[in-house]
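For this depiction, one protein chain was excluded, whereas all remaining protein chains were kept in their positions.
Moving on to subunit A:
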């Protein structure tokens, strides 16, 4: 049998025929990056390749880097393989990376979400022989309601707080989730942002993503100047002195983990909205089926049970240990690996 198209090393996923890595976690010569979250786009590589849409945020986060952009669906030859980037629906600019060698296609999913969210380029399945899939939410208890329903809940929560004279503070990861929320809620009042959220929002807005107006909270911008506001902040800001400055507040957290009551209560948060940038159980299964693949490698999440489930469904399934997932949307240590 021929050598595998991709191998798994202690620096990351490696393509021997093209001599490059995908989302490596140690410094390498050439890195192909699926998206701008910090567990995937790391500092210190010599050359970067990512979608044109992903590069501005990556550049903002990593500073001066030698980076090249590529369009979705564009074929690009590296050594003995052809690579192409396809929408992953995870965050703006996010991609799955397909690597083809002599007709054999392997796809690295990066992080992905199947349901279109109106902001990120919608997920597009890629036919392949082997699929390397994340499974952050790879247990059947994780099943998301349609985004429109959750957004309606969030809008209602905001309206009720505003009517009660309270500021609504919504905790969400500052790249991707935060913008998806501000674009999805009913704008019944001003939307204020924490500095970390505002910086990314400004970059994405300049790229042309349809985002509502936001105001950076801070000097001269608070609950007095903007009563009944929605404040979008990183999860770490919840319960902080920064949040208390908005006077009477009601805090909520938006994350896929909020689907589980015990987790929500552990954070002592009354309100949790189940909104995830990752595929749910049904989404993972549908995405894998749509690739038409025979081999699946799972990573990043509930790998052991998800691998066993896939094997029972007839896939040749394995587990890949990676260093993804320490950042994007996991506020909690994991129990099952």
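Following the convention adopted for this analysis, a residue touches a chain if its C-beta (ideal position, glycine included) is under 8 Å from a C-beta of that chain, and two chains touch if they have at least 3 such contacts; residues count from 1.
Definition applied: contacts and distances are computed from a predicted model.
What protein name does the UniProt record of the undisplayed chain give, "Amino acid ABC transporter permease", "Sarcosine oxidase subunit beta", "DNA ligase (ATP)" or "Xanthine dehydrogenase YagR molybdenum-binding subunit"?
"DNA ligase (ATP)"
Which of A:202, A:260, A:286 or A:320 touches the chain that is not shown?
Within the whole complex, the residue contacting the unshown chain is A:260.
Identify the residues of subunit A touching the omitted chain, counting contacts across the whole complex.
Contact residues on subunit A toward the absent chain are 139-143, 259-263, 265-266, 268, 270-271, 302, 305, 308-309, 312, 332-337.
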